[in-house]
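The complex is shown incomplete by one protein chain, all other protein chains being positioned as in the whole.
A and B are the chain letters, set down in written order, and residue numbers restart from 1 in every chain.
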Amino acid sequence: MNTFMRWAGFVVVLFIAAPLVIVVPMSFSNASSLQFPPPGYWLGYYRAYFTSVDWLIPTWNSILIATATTILTMALVVPATFALVRHKFRGKGFADLMMLMPMAVPHIVMAVGYYSYFGDLGLVHSHLGVILAHTCLSVPIAFLVLSANLKGFDRNLERAAQSLGASPAKTFLHVTLPILRPGLVISSLFAFIQSFDETVVAIFISGRDAETLPRKMFDSIRQEADPVIAVISTLLFFVVLIGIAAPYFASALRSRAPKPSRPAGAH
Amino acid sequence: MTNYLQLSNITKTYGHFTALDDVSLSVDKGEFVTFLGPSGSGKTTTLMIIAGFEKASGGTVEIGGQSISQLAPHERNIGIVFQNYALFPHKTAVENVYFPLQMRGVSRVQGLRQAEDMLSLVGLKGFGHRHPKELSGGQQQRVALARALVFEPSLLLLDEPLGALDKNLREQMQIEIKRIQRSLGVTTIFVTHDQSEAMSMSDRIVVFEKGAIEQAAPPLDIYHRPKTSFVAAFIGESNLIPATITSAAAKTAESPTLGAFDYASTDVLTDGQKVTLLIRPEHIKLSRNPIEDRKNVSMVVETIVNYGDNALVIGRAGDIPMRVRVLGADVVIIREGEECYINWTPDAVFVITR
Partner (left out) sequence: MGMSLSKLTEKTNIWPWLLLAPLGIYMLIFFVVPLAEVAIMSFTEPKVSLANYQKVLTGALYQRVFLNTFMTAAFVTLCCLLVGYPLAYLMAHSKPRTAMLILLLVTMSFWTSFLVRTYSWMVLLGNNGPLIAFLQMMGVDKPPQLLFTRFSSTLAMVHILAPYMIMNIYTVMKKIDPALIRSAESLGARGWSLFRHVYLPLTAPGIANGSVLVFVICLGFYVTPVLLGSPREQMIAGLIGHQIEEFLAFGLGSAMAIILLVVTLIILTIYHRRFGLDKLWG
């Protein structure tokens, strides 16, 4: 069973890896349509991406919307998470569940809702509309990450700070916030990615004015399969690679730094 | 100056559950008082009420004649060392110690110097730049102690601070904490469930049980003159024998199983009073034959636990389980399953009325 599993596992590795890496050579291809292996290589489509307003504006829109979504999400989720993790009250179980609901609803359902609702409010085809919708969709993941962090937070640290003379506000500023920072960063990052990658709702409500990168890619793939998509895919591939690999390298570097020698016994 | 810390009629209830029931206690300035008791006895709750993290349902806390019941924790000027130390992981050792000074508006340069001095006092000179996770358990303990003392608190609270350390380190830290406490003369309350810790460190032990104080007395008094059978059983090893006073004048009592007893207690007792007799295992002797001028009881030996220099002999006298502590050399005369005599003088018998 062991050998079988291992061989099957290696085959699956290829299955997972192939589609991830194939975009890299494709992005340097000089073919005007999908062709692999590429007939020749050039950087033309990179130039096309970095000079074309049609692609740069959606990219900018996505960054803008994801940033605003992250800020709004965190502003709403951080206090709510404190309430839900730190306090016991009637209806808490229900509130916990509600935080996760946007994750349970298929995005196409929300897309229909937003398309009609934001139509009434005059929010379709606007950055604000996409930000408001994306914030809803980012709440669950931000909450999950943050609440896991907060549950692991030792409240004695806050008690210690108060006993040492820190008012509740100063305790929050000097102790709670700095210690929770990694959790806050990861939570924000997840909210950002959730918004940056979100496609379905954006297809329905972003329109031409607030067109996001995923919407532009979707339309482009559907219509003409513009080779520039390979360029964007490659760029995104490397962003993700760096994002994931960076912590590994950082920890590898740190572990190489001289460790403090541990004295034998407490002197 | 007496009555430095005064707890008056403290009660604490959670719904229908009474966690503390009318706890009163006064502590002298510079005194080292230990709160001892099993889990859920109310010792930690009392500590948290003194620190201000819990609000008492009734009663007052005073320090130096001033009520602090209405003050927030950060206004109380009380140093606390938590069981898990609660060192701030994002700050170095010296920054941790500087923190209370920072909160009191001491400048960074002066505060850090003061913090370094305090670290030296607890034996951590040169470790200031390290983060807590780069320090051993004992060192973290010292940093926590330094941090709780650097701002000259009016009171030092230690919440089972030695629980996480291994045995050798714990004994070392007991001595160390005592030394530092004496040199600074800070009034200290130490919470533990470890009786040997309480015995070795305290000026006075307060035994908690079921949300009330059973007894507050110096360690040797607690050991030799326990007020209640709970205290007798909780501190050290004990043989507790139910009995009735037959003559208070002649100092005799009667146990249904073990017969007539002489005792030496000077407490006022009345004839016919139901009491519990306490005999510590080390006050009992073991012999093949009865010994004159002592109370002799025959016992069947069930188990012998050897500790090298001494041994614990567990047996049964009638239906009463008995424990006898004998020196290692003496135990060779007896084997498990054999019958022998145990005996003691009236001095060894202490009468507990509750």
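Basically, a contact is a pair of C-beta atoms (placed from the backbone, for glycine too) under 8 Å apart; a residue touches a chain by one contact, two chains touch by 3 or more.
A quick note: this is a predicted structure, and the numbers were derived from the prediction, not measured.
When you scan B:8, B:26, B:60 or B:83 for touch with the missing chain, the hit is B:83. Within the complete assembly, B:44 is the residue of B:6, B:44, B:141 or B:343 that touches the hidden chain.
Residue A:133 is the one among A:65, A:133, A:146 or A:161 that touches the chain not shown.
Summarising the interface, chain A meets the missing chain with residues 1-2, 4-6, 8-13, 15-20, 22-23, 26, 31, 33-37, 75-77, 79-80, 82-84, 86-89, 92, 95-118, 132-133, 135-136, 139-141, 144, 155-156, 159, 193, 197, 199-200, 203-204, 214, 217-218, 221-222, 225, 229-230, 232-233, 236-237, 240-241, 243-245, 248.
Just so we're on the same page, only the chains that are shown with their structure count from here on.
With centres taken as mean Cα positions, chain B sits 54 Å from chain A.
Contacts from chain A toward chain B in the complex involve residues 154, 156-157, 159-168, 170-171, 174-175, 178-179, 260, 262-263, 265-267. Note for the complex: chain B touches chain A at residues 51-53, 72-74, 76-80, 82, 84, 86-90, 99-100, 103-104, 123, 130, 134, 136, 138-139, 142, 147-148, 151, 157, 169, 172-173.
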